[in-house]
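I am attaching a structure below and will ask some questions about it afterwards.
Other chains of the complex are left out, but the ones given are in their true place.
Residue numbering begins at 1 within each chain, and the chains themselves are lettered A, B and C in the order written.
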């Protein structure tokens, strides 16, 4: 707890959904330049954990501190330094990618010129879709719009829930590049994914939620947990 | 702060402009509910004039309720509500901005359509003026209180009906004072008493409901 | 840490405490109701203006009082819960609501029964009646909101917010007869004409009011016990109790 470089510290965290306790007594800390990789089977509470970390959900017990302060008490400051990408993209179907990007920038208080938005989207591989309503974009393309927004927010801490879903091989490589870049420049990442990830050279802090999934011999075990409350 | 508020309002106006179909439908619903009544209660002009204000007001309540059920729901479904709550701004401003945008988009047109409907119900000219005035003062109440209900029922199954159930009782004062003002005008009495009560109610909801809606949003988004 | 232990322990101790209190209040409610009804039907004389119909008052007034009072208590617990995030206070609010709704319904129903002989109509749209009806709607709305939300913690807080917003209706009911010129209430004047009768009336009404109090406490304690058990069924002590059954 006294590590001054650990900007994000989590102490004795417990999470409940409905009547079910997903995890208790979770502790970890994250320094600049580190990536926390949350692992665990389906329904073990990865998404729930990330939402606690964003401050959107309240923990059952325990504390999350950012720069030494509980995030519940300093929401606005924390949100200025944090960006979140969940299962949902948070883009509006009616607007074009450019409009979406500019809107997000405006709402976060740092308006963005049209040219800058175009550039950001081009970099992420959406050069030809700039003027289509997002509704007609494919799943992967929509994901890319959201990723462009994330990069543009310029936050120190990224919280990413399965950022690779829906992306093809090129997309995955692109995200890996973004992550490597961000961490190299002293950024912090908390993320989860079910897919393998090629992030050599990045300081990865692993975190397991629920039991480690191993070979398929233990079907009985799996069933025993399926309805455990 | 203020920039965030205007950004939220501008955003919603822009989105409304993109889905003009929805917007027109809502106005049409208002017209249709009102027009349904003479069919149900018969064509006697004297009676129509008596019930006119009430019918228009009730229809305004119902129309705004219908559009309110999607006030936060669309943004919730595509995740942009989450993102807005995570922006470094107080959620109260978000709730206030959304409610104000709803009023601009759905409230203002109601009061522009109302005179035509008033004529259908054989309301005298000064009563129609009072009707518009009462809607002008009263419709923000619908949007503001409605935003509380919309935030509370966000993401629930059957949310639309539930919203109605929660919010209609709270709308009652607005309905009574609003329709009462017009009735007083029809009866040749002064409408001021009712209108000032309505204005007081409006100010109260303006002060209270954004806070409650913001709290409800944070609860619902969990 | 201490606080956490307190939070976990509170429902359990309260569960036990409530279990011990329930019989007292239940019996109290039964006995007081018996006495109150005896006074109402056998001791209190026939009103010379209203005949026998006025005896509804012994149910009507306590029910009306309780419907408003319970709402205020709910609002109190909701505020406490929102402010200090204490689970027990939300549970109390949930446990109170059905009883409050029953009383609200009862006051409307007995009022309607009384209105027919008194005003010649089951129902009129005056301010007190209307605001009482809205109180019923609020109870129903709050309970529907609870039942629509699966997650108990979310439901608790959403319900609490709605309860607080709706609380403004209670003063409106209470003062409606003063603020607006209404049909309701004219009755009391005719009753004060015979002072002796007013005394028995008052006693009868107070006894019935206490009976309603005891009933409300007993039922909500029973309900809160059920809620606690359901919420805590994963804890050891609750599981033990559930198994014991």
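Note that contacts are C-beta pairs under 8 Å (C-beta built on N, C-alpha and C of every residue); 3 or more make two chains touch, one makes a residue touch a chain.
Computed from a predicted model, the values in this text were never measured in an experiment.
Peer 1: Suppose a student sees one copy of each chain kind; what stoichiometry should they report for the whole complex in this file?
Peer 2: Counting every chain copy in the structure file gives A x2, B x2, C x1.
One rule holds for everything that comes next: only the chains that are shown with their structure count from here on.
Peer 1: With chain centres taken as the means of their Cα atoms, state the distance from chain A to chain B in Å.
Peer 2: Result: the chain centres lie 37 Å from each other.
Peer 1: Approximately how many whole Å separate the CA-defined centres of chain A and chain C?
Peer 2: Centre-to-centre distance between chain A and chain C: 48 Å.
Peer 1: Could you put a whole-Å number on the gap between the CA centroids of chain B and chain C?
Peer 2: Here the centre of chain C sits 32 Å away from the centre of chain B.
Peer 1: Taking each residue of chain C in turn, which ones touch at least two of the other chains?
Peer 2: Within chain C, the residues that touch at least two other chains are 151, 153.
Peer 1: Enumerate the residues of chain B that touch no fewer than two other chains.
Peer 2: Each of 222 in chain B touches at least two other chains.
Peer 1: Show which residues of chain B lie in contact with chain A when the two form their complex.
Peer 2: Listed in rising order, the residues of chain B that touch chain A are 3-4, 7-8, 11, 14-15, 18-19, 77-80, 82-90, 221-222.
Peer 1: State the interface residues of chain C toward chain B in the complex, per the touch definition above.
Peer 2: Residues in contact with chain B: 82, 130, 134, 137-138, 140-141, 144-145, 148-149, 151, 153-154, 157-158, 161-162, 164-166, 169.
Peer 1: Quick check: in the complex, which residue numbers of chain A touch chain B?
Peer 2: 51, 54-58, 76-77, 79-80, 82-84, 86-95, 99, 103-104, 106-109
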